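One structure follows; several queries about it will come next.
Heads up, one of the protein chains got dropped from this complex, but the rest are sitting where they should.
Up next is chain A:
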Amino acid sequence: MSAEIPEAASVEEQKEMEDKVTSPEKAEEAKLKARYPHLGQKPGGSDFLRKRLQKGQKYFDSGDYNMAKAKMKNKQLPTAAAPDKTEVTGDHIPTPQDLPQRKPSLVASKLAG
């Protein structure tokens, strides 16, 4: 009786090894699961899709959007820059142009493209 069980276990091991050898895709999947153990626990499909449907940089409101657009324009006109942009606080009252570029809070991944 007990002699049968190790046999069954080794057959399963062999199949797993075969899987990794014959399927490069499964080997890659194993790699991914090792790096991100929590991936794929929810149905992966809906996560990707929802991110895809929500593509586009989100702003707090239209004022935020217009400020960001204005910053882009200022970047493109370096000749119009203020004389000393290194000192933001202490020396003078900061203006929107001096503030560092706001990072978007929701980074859209390429999958949404």
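Convention: contacts are C-beta pairs under 8 Å (C-beta built on N, C-alpha and C of every residue); 3 or more make two chains touch, one makes a residue touch a chain; residues count from 1.
Operating definition for what follows: contacts and distances are computed from a predicted model.
*Asks:* Could you tell me which of "Band 4.1-like protein 2 isoform X7", "Serine/threonine-protein phosphatase 2A 55 kDa regulatory subunit B", "Proteasome subunit beta" or "Large ribosomal subunit protein uL10m" is the UniProt name of the chain missing from the displayed complex?
*Replies:* "Serine/threonine-protein phosphatase 2A 55 kDa regulatory subunit B"
*Asks:* When the complex is taken as a whole, what residues of chain A touch the one chain not shown?
*Replies:* Answer for chain A: residues 23-29, 31-33, 35, 39-40, 43-46, 48-50, 52-53, 55-62, 64-66, 69, 109-111, 113 touch the chain left out.
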